[in-house]
Each structure stands twice: as C-alpha cells, then as structure tokens.
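Shown here: the complex without one of its protein chains, the others still in place.
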Amino acid sequence: MAFLDFVPNLGRRVSLMVLNLGTATRFLLWSLVAVINRHFSMQQLFKQVYGFGVRSLLLMMVAALFTGMVLGFQGYYALVRFGATSALGTLVALSLLRELGPVLTALLFAGRAGSALTAEIGSMKATEQLSAMEMMAVNLFAWVVAPRLWAGIIVVPVLCAIFDLVGVFGGYLISVPVLGVDGGTFWAQMQSNVTFSGDILTGLFKALCFGLVVTWIAAWQGYAARPTAEGVGNATTRSVVTASLAVLGLDFILTALLFT
Amino acid sequence: MEKRAIDWWVGIFVLLGIAALVVLALRVGNLSGFAYNDGYVLHADFSDVGGLKVRSPVKLGGVTIGEVTRIGMDPKTFMAHVTMRIEPKVKLPTDTGASIYTAGLLGEQYVAIQPGGMPQDLKPGGTITMTQSAVNLDQLIGQMVFNKASGSK
C-alpha cells in the first residue's frame, strides 16, 4: 500500500523539489544583490567573518596538519615500491591544493559554521524575530542574510589557503624528518610540478564556489525551516547533509571543468 | 564583542590568508621565476632535450642553482636551444658542460651542470658549448636488445 502510494507521489515530490529550488534561487539572488541595499552593514559582515573565519581557524589548522601527515605516510608507502619517493612532495601538494584542501575545508565549514547558521536563522524565525524585523521595515535580506552569505564567500577561500599551507607543512613534517625523504628533493619536485594559476588559484576558486553553496544552503534551510523546535532541528541536520553532498557533487563538476 | 576587537581579529585572519597564499605561491608553486629573477642568463644547444620543460631545474652537484626559462629551436643548426637563468652567486667557468639527466628511472628531466677548470667565468648571456643530450630510454633499450642479438650470432 505504502509502496504503491510512492509512485503517484513521485511526480508531486519532484515538482515540489523543482519549486523549492526555484524559491531558493530567488532567495540567493535577492541576498546577493542586497549588498547595495541601505540596510546592508559592513559591521554585520565583519561580525560574520569573525564568527565563521576566526573561530574555525584552529579546527581547520588541526585538521589540515593531520591530513597532510596522513598524505605523507600513505604517499611514501605507495611511492617507495617504485623508488619514486622523490615525487612525494608533488603528490602531497597536488592532492591538497587541487582536492583535499577545498573539499575538506568546505565540509568542515558546513559542519562548523553552516549548521550554526541554519540554527540561528531558524530560531530567529521560530521566535518571530524575522517577522519583527520585517514589521520594522528592515530588509531581512540585507540585514540578516547578505552579510552571512558574503562572509561565507570570503571566509572559505581564506581558510582553504591556510588549510593548504598547513597541510603541505604536515606532509613535510612526516616525509622529511620522519621518513627520511631528501628535503631539497621534496620542495624542488613540488615547485617544478605545481603551478600558481593552474593548481593554487583553481583550488581557491573551488573553495570560493563551495563557500557560496554551503552558506546558501545553510541560510536557506534556516529561512525555510518550520518555526518549531523540531523544525529547526531537522533543518540543521538537512543543512549539513545537503551542503556536504552539494560540495562533493559540485567538486566533480568543477574538477571536470577546471582541470581538463 | 567590541567593534575594534572584531576588526582586529578579522584583519589578522585576512592577513593570515594572504600570507598563506604568498608562501604557497613561492614555496610550493614557485611562481614563475620569482626566486631567480635576479639571476643571469646562459644558453646551451642540445641535439635532443627529451622531456625537458620550461621551469625544469638546473642543478650543480644535485643542488638546484637555476631553472630553464625557454626552449626553442635554432632553425639553422636544427639544435634545441635552451635558455636558463642561474643564481647570480654561482659563477661558472667557460669550459663548463651541461647534460640532460633524468631523476631516477622515471623521474623528471633536469639540466645538470659540470663545472670546468678555466680561470675565466662565463659572462651573462654566454653559451655553454659542451653539451650532452638527453638519454633516450627507448633508443637505449633498443640498442641493448640489438647488441645482445648481434652478440649471440
């Protein structure tokens, strides 16, 4: 019975999803252009950059250090069989700059800042704070959403650059002092195979796209949450899950576009 | 939190990001030629450069002292014309030799410098005349097989 219901429901579900996507896109565009609104405040933007960026910094650095160290180990044992440990620096750097840096930064950001953002906007809605602002003729998109969205776009590439650097350093720590790879070779190989625009900048561009998508999803989930305690809780979970999947999916598309 | 404190932290955060990017660019990415910008130029002609690329390292005794900045073709001699930039503190005698070697069996190729013993140094823009081309692995294996085959006859 339940299964048979599923089939006619499918069309309804799909059309609802398309509608939701449309509304969410309108929400995104409204918020992006709201920077020119008079209710947009630099002060709010800075507050969010602080909240998203400075307060995730330690988490990112620890995660990056471990990621780099693991890459050093795994890369070494994979390469040593072919006597190609001289390529270890290249392996560590390219893995981090092209993939792991942007993707892990975005995933951690979704868990750390994205969930908090959804919960914040959701509970503002549940306690009528959003309605109160609207009644005070304050543009919600300019005052609440735009500073958070732009903060996400700014913060994630910066975090990603720091993640990349700490990660490479972690890889170096394991490769050179611990595993005995020649330090000069490690850096020289890395330098001759990594390009600034092709690897570093495209990686950061990826991070920028992820920052936009994660904050968009988080803000939208909060804005569209049912205004109850349970609704906000569900929205928070959905925000992290959707944002993580979106990052991985988008990563595939961006990789196909940028690195071919 | 106070406005000034937030501005300070955001400032530090952005600075950290920019610093990370600069270090990445220089240390990891070796932003084109930045490190050897003040070096001097040398030329060398090879009959075969193999897999040598622009920005391949130039080494002396295993230490990187410069990089390849341009690879071209001399239309008259049909030789590959390689331009290198060398660190200014490294002065090379006029009878210096240059070879193209491979790092490891499958590694990348680089220009190896064998310093000579002449009292005069190569001037900036000078040319290294004694060159040895890249070892072509296919050819080498082919030769070996051929020699074996002819030796067993």
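Letters are used for the chains, namely A and B, taken in the order the chains are written, and counting of residues starts over at 1 for each.
Convention: a contact is a pair of C-beta atoms (placed from the backbone, for glycine too) under 8 Å apart; a residue touches a chain by one contact, two chains touch by 3 or more.
Convention: contacts and distances are computed from a predicted model.
Taking the options "Sugar transporter", "Phosphocarrier protein HPr", "Phosphoenolpyruvate-protein phosphotransferase" or "ATP-binding cassette domain-containing protein" in turn, only "ATP-binding cassette domain-containing protein" matches the UniProt protein name of the chain that is not displayed.
In the full complex, the chain left out of view touches A. Remark: the omitted chain is touched by one listed residue; of A:V7, A:I36, A:L58 or A:A137 this is A:A137.
Per the touch definition above, the residue from A:Q129, A:T195, A:N234 or A:T255 contacting the chain not shown is A:Q129. Interface with the hidden chain, as seen from chain A, comprises residues 39, 127-129, 131-132, 134-139, 143.
Assume only the chains that are shown with their structure count from here on.
For chain A in complex with chain B, the residues that touch the partner chain are 43, 46-47, 49-50, 53-54, 57, 82-84, 86-87, 93, 97, 157-159, 161-162, 164-165, 168, 184-185, 187-196, 199-200, 204. The part of chain B that touches chain A in the complex is made up of residues 1, 3, 6-7, 9-10, 12-14, 16-18, 20-21, 23-25, 27-32, 55-57, 62-64, 67, 103-108.
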